[in-house]
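Just one protein chain is left out here, and the rest sit where they should.
Our next item is chain A:
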Amino acid sequence: MSRLMGGGSMKEGGAGVFDLTPHKIAVCHLIQLFAPPAQQAVPFPFHSVAHHNHLGLFLFSLIRSCDDFVEPPLEELINQLKAVGGLASDWLSEHLMNSLSALSSPDDLFNFFDKLRGVLAAPEGANLEDDQILLDPNSQLGVYLRCCILAFNLLSFEGVCHLLTTIGSYCNASDAAYELPEDDDFNNGSELHEFLEDAELDLGTIEFQKYGHNFEAETHSGECSLLHLHAPRSLYSLVEDVQVSVDPKFKHDNAGARSREVVSSLNNNFRSDDNLGILRSRWQIEGYLNMQADFIEKDASTFSFNSFTTYLKQLQKLAPELHRVQHLQYLNALYHDDYIAALDNLHCYFDYRDGRTFQPSIFSPSDIQLGRYETALLCLGTMHCHFGHSKKAFEALNEAVRVSQQNNDDPCLGYTLAAICNLLSEIGIPSTTGIIGSPYSLGTSTGLGTPLSTRQQLLVLLKRSLKRAESLKLMSLLAFNRLALAKFDLKHVKRPLLSFGPKASTMLRTCPTSICKELRLSSHVLRDFGSDGLSLQTENGAFSTSWLKNIRVATNPWLKNLSKLRSSLSNDFDIFQFDAQPSPIPGSILQLAGASYLLRATSWEHYGSAPLVRTNALVYATCFADAASLTELSLAYAKLIQHLAVFKGYTEAFGALKLAEERFLSVSKSRIQLLKLQLLHERALHRGHLKVAQQVCYEFGVLASSVNGVDMELKTEASLRHARTLLAANQFSQAAAVAHSLFCTCYKFNLQVENASVLLLLAEIHKKSGNAVLGIPYALASLSFCQSFNLDLLEASATLTLAELWLSLGSSHAKRASTLVHRALPIILGHGGLELRARANIAVAKCHLSDTSFSISQDPSVVLDPLTQAAEELEILEYHELAAEAFYLMAIVYDNIGKLVEREAAAASFRKHVIALEKPQDEEDPLAHGI
């Protein structure tokens, strides 16, 4: 407590060290009852020492939570008391009520505090009677009492009058609430109470649980073993059920209502009591707002725009000098895609003098000014970035760079550079045009006299930002930069920056080791997050949000149910970090650490190691789900489901997808939706439902933004899929045209990794159209792209295509094809998906069959084994075309070796697949409609 208090008093800046509220007076009164002066060891209402101690612990927990955002009303206090006090509870609450309502004049208050002073032991030296209970002035309770007494003494007469009126309303409010639902409440309450007693857990009320956690976290002594008892889960939920039935108005089964409900419950509290004493401390509101900001960033869809806005407006009315509210309004507007409101609120927030630091009286003016404007610009830039206004974002960020240089604000400069890097890597910029038009922006940094390409500029920027972050010890920025560097390395070949002078001989390849190094360094760096100068603020903020968790549990126990419903989504961190305890690691750090795993998954996807993709995605989904934003989490899920689709076929993938969809229902335009389209398209292509495939392609195109240079990934994928659909429909020239223009776009926007797959597609098109000679150069080009970017799996697939191309040139090339296939085989069998494996198997068989020196009768299994394998896998995928091919080959082989029964079976299967391919039965596809 002392820590909290000390912090509080410092932050409050002397203005009311300790707000005296009716609740605190009630607690003081209870303390007085707990330790009445001049009494024997066990004072009157208590029947045993243990009983007495129960009250003491209860008081202690009350004090611990004395700085909660919202203080409980008297009614709740009395209910809690009943749970603790046992037989004496009636007497206690009666006494409390009476004496509180007896406070009717200022003099009564003065007398009350005079009497309180008697509870405290005299300072050392005074003679003590043995059997007297006296509070040690330095004990927790003693300090609390002294704080209250001091606060009272500091009050002016007006303050005393105010306190008196608030006490009056405190008692009356509870009276009203007390009488209304009387019998219901009491009955249930006592039932609950009895039940708890039966379970030998007389302390196990929910409220107490909360304080118990609190207590446990602080004390190390094991003297109060009762507090360490946790109610078993089942009991817990039973308690909740009872509570829920008591409060029918709290019945909500909408999972998304969690935060909104918290808001509205706070709202009610605000409304019910617009006198002072409900806004606890500025610090707590800050904490509350921070928490809301986190929520909104994580999952905006659970907030309804309007209700949150009205709530914020109300808060603003109550605390007009708390400009942080505007920041929340900005975030609210931003995540609900309201550009105008976001812009207005952003400017409004930063216009106020204490836009960044909120206590102008404490900080010197220079402190306030530091960083305010460049931060404003940085925010403006990221906002434009969010809305996809890349040009405006650049202007704003450039200005931010300029202003922070001007003001020597290095941290902000670092962050701004990082933001620019982010922008550069997110949006597609044609390499032909100079993006960053003005010479002021970045050119100064290089000073090389030669215009750098965008990518080179990005690299330079990243390095600079990294260096800055390192020198400033901004750990999270450092980690972010390392991640960005890894991302860059993954996709770009390093070229020497100097276009003149002695050139170091560089291999034109990406370097997986450097990526690995960056990724490792990134999470390594995060270990020292404590030394990050900027994390301090969030830490404090998090500390004062613990009360909110408290309220959540205390006032709305049904929330537990909700969170349990969602617990599959979030991980079980709660078990380790108690409800009342702030997470030891700030959320942003966790998020960054998680991002490194996601990036690892992506990089392995590129390098073609499916198991590692799966592991990393799994790690992310299980360990970082709490801190992750929904979009990132859905990305991890998407990767997992994709993995399923490739390795286990569509039925399983769609089952998983359905589950994921339910979870991410709220996220619009999400990865999951994208994934669904991808899966649908793949399946349609395999099954030969070309119309469906085309439709899905169109849907894909709609998802991407129409702005040039935005959503590049989506756009490339859309046209890639379009080309593949055309290919499947045997419209070779059109498919080639689409693929060709796609190649041009990729080249223009420097998307080299995508180029590899486009080239491979072109090779496939030529292969299918029967122009094997034309296809070979494309396959070779793709191969070399794959090699330079270390895209192993794609390389294997390109090799396979190459082999197929050679094969189709005639049996004289079978040998060459065979070596090629065998070269690719290890990686295909190790990491490839069903389709690739099947293709490889068929290719192996074909190589053998077209080899003139090979005779089937000698060893039919050499051909038959791969073919059966391929057929099995293709049946899982429902890839009719290839399956038919496999069965056809099998039938021929069986025919040759004279196994007629098997031949017939294979032929029947062949027939089945051919029919399925030619007459795609448009079965009702439930998934296709939900697009």
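The rule we apply is simple: contacts are C-beta pairs under 8 Å (C-beta built on N, C-alpha and C of every residue); 3 or more make two chains touch, one makes a residue touch a chain; residues count from 1.
Note that contacts and distances are computed from a predicted model.
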item	value
Hidden subunit of the complex - UniProt protein name among "Anaphase-promoting complex subunit 8", "Phosphatidate cytidylyltransferase", "Beta-adaptin-like protein" or "Origin of replication complex subunit 4"	"Anaphase-promoting complex subunit 8"
Residue touching the undisplayed chain, where the options are A:V403, A:A656 or A:L726	A:V403
Absent-chain contact - pick from A:R372, A:R600, A:H813 or A:H913	A:R372
Touching the absent chain when the full complex is considered, from A:L55, A:L74, A:L96 or A:L322	A:L322
Touch residues of chain A, complete complex, unshown partner	12-13, 15-16, 156, 158-159, 162, 274-276, 279, 282, 285, 317-322, 343, 347-348, 351-353, 359, 365, 368-369, 372-373, 376-377, 380, 395-396, 398-399, 402-403, 406, 437-438, 440
